[in-house]
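As you look at this complex, bear in mind that one protein chain is not there, while each of the others sits in place.
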Amino acid sequence: MIISLLTDFGLRDNFVGVIKGVILGIDPGIKLVDISHEVPQGDISQAAFLLKSSYKYFPCGTVHLVVVDPGVGSRRKAIIVKTPRYYFIGPDNGVLSLALEREKRIENIVSITNRRFFLEPVSNTFHGRDIFAPVAAHLVCGRDINEFGIPQDGYQQLEFPSPKIIQIRKHVTYGKNRVLQGEIIYIDHFGNLITNIQKDIFKRFVGKRRFFICLGEERVIGRINKNYSQTPKGSPLSIFGSSGNLEISVNCGSAREYFGASVGQIVKIY
Amino acid sequence: MIISLLTDFGLRDNFVGVIKGVILGIDPGIKLVDISHEVPQGDISQAAFLLKSSYKYFPCGTVHLVVVDPGVGSRRKAIIVKTPRYYFIGPDNGVLSLALEREKRIENIVSITNRRFFLEPVSNTFHGRDIFAPVAAHLVCGRDINEFGIPQDGYQQLEFPSPKIIQIRKHVTYGKNRVLQGEIIYIDHFGNLITNIQKDIFKRFVGKRRFFICLGEERVIGRINKNYSQTPKGSPLSIFGSSGNLEISVNCGSAREYFGASVGQIVKIY
Partner (left out) sequence: MIISLLTDFGLRDNFVGVIKGVILGIDPGIKLVDISHEVPQGDISQAAFLLKSSYKYFPCGTVHLVVVDPGVGSRRKAIIVKTPRYYFIGPDNGVLSLALEREKRIENIVSITNRRFFLEPVSNTFHGRDIFAPVAAHLVCGRDINEFGIPQDGYQQLEFPSPKIIQIRKHVTYGKNRVLQGEIIYIDHFGNLITNIQKDIFKRFVGKRRFFICLGEERVIGRINKNYSQTPKGSPLSIFGSSGNLEISVNCGSAREYFGASVGQIVKIY
């Protein structure tokens, strides 16, 4: 009985501890694992990316609870989604969608409406405590998903940038007339710049020919590293990171600082 | 067997991990839940507020361990307090008092003196490891509270600001001659300004008439939101937060930054 937790609550306040208290009050045998609580405030995209990159490393039956919920207390719905291996719970604001797209099959979607499982009185600012925590706990303990509310057809999709191939006039320097254009979707604690360009897309585009990786129009590097140490300390490199995406890094340093980079910045492969 | 932990040790060092190691060495079946370890250094008031707002969400029998202890190694006492549903352990410096005031009954207070349960040699700087951790572990495992020391009559109270109603000359702008005056007692990670004005006090003061909420003399808003989304993004609002207190917030933003606010600042209701 495992519940993973992904929120933007931070660790300075008591929000996360209170959620855990509520869950353990329902069954003290539940195992709680923090994915992160440092998602930037209300940043649904970042949370969705973190969930997508994490959920499948948890054992079958894990309930993934995500509370990044800028619309808390409004009419946005709260949902449970069942896939063959997992349950996902969160506000229906797109935060679950990147993970759900990866799952082969959606078995059931329920809009959480049954107040019987809520902590009363339900506040308007902390559904993590009053709705999501008790629902997740009862669910992981074996309650049928349909007890929590009413079936719902789809779920909110997230606008998430996909890489695309663009036809261009022959590039003066690189001599190419096609560019694979992606962007930075996440920057981790080490300052690694994680792009939305996945290995297979990259390989298909590049084939066996020479290529140039550019951050904006600035050329970064023309090869893919096998590991960080192939490049001298303090120098930039490209590598397929642990999520399978192309990353721009600096060996023993921060590519964020090196390039002054930020999420959303364009990455081009010529 | 649950122990909650609330400290100012931070998560950068090994303090919290070591405390957990000591506890699990006594019984590996104990469940540990962090409330927060990011209490500002030695800030007894903030810790007391966090404990008060958290403890009752934990299941009956939980041992709440608080180590915010600027007087560690001095003659300040260490105590265990038993209430009908919980145990509280910490230095007798007031950090437990806000939670204890909320409890209906204090069943027992013990000054921790029995060195049999201590980790020897007891350091003068880390009683969290050498005294509090082993005592909490043995207590949650079922040891009688009286084994840990000698009974004690009261506990240190904390000076904590209460809201008060002040008679004034008729206010030029608001036309009132009474003001409910409270203050900001906590600012959370989202920048929400949590006041000490609880819902029932507010309601009783305001009744059904018009009111004005002011931060210092600056008028903030004249109504209470049901949720954040009622107010446009980036604009300030007032709401009863998850602790039942009046909070000043900014929808999808930080009221701390918006108002340049800090703990202790006066909040007035006209």
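Before moving on, here are some points about what is shown:
For reference, chains read A and B in written order, and residue numbers begin at 1 within each chain.
Criterion: a residue touches a chain if its C-beta (ideal position, glycine included) is under 8 Å from a C-beta of that chain, and two chains touch if they have at least 3 such contacts.
The structure presented is a predicted model; accordingly, all values stated were derived computationally and were not measured.
Checked against the full complex, the one of B:Asn14, B:Asn146, B:Ser235 or B:Ser262 touching the unshown chain is B:Asn14. The chain that is not drawn here is touched, among residues A:His37, A:Lys82 or A:Arg129, by A:His37. In the full complex, chain A touches the hidden chain at residues 1-2, 4, 6, 11, 31, 33-38, 50, 53-54, 57-59, 62, 188-190, 225-230, 239-242, 247, 252, 254. Looking at chain B, the residues touching the absent chain are 9-18, 20-22, 24-25, 28, 32, 41-42, 70-74, 123-126, 129-130.
The definition used in the following text is that only the chains that are shown with their structure count from here on.
Chain centres here are Cα means. That of chain A falls 32 Å from that of chain B.
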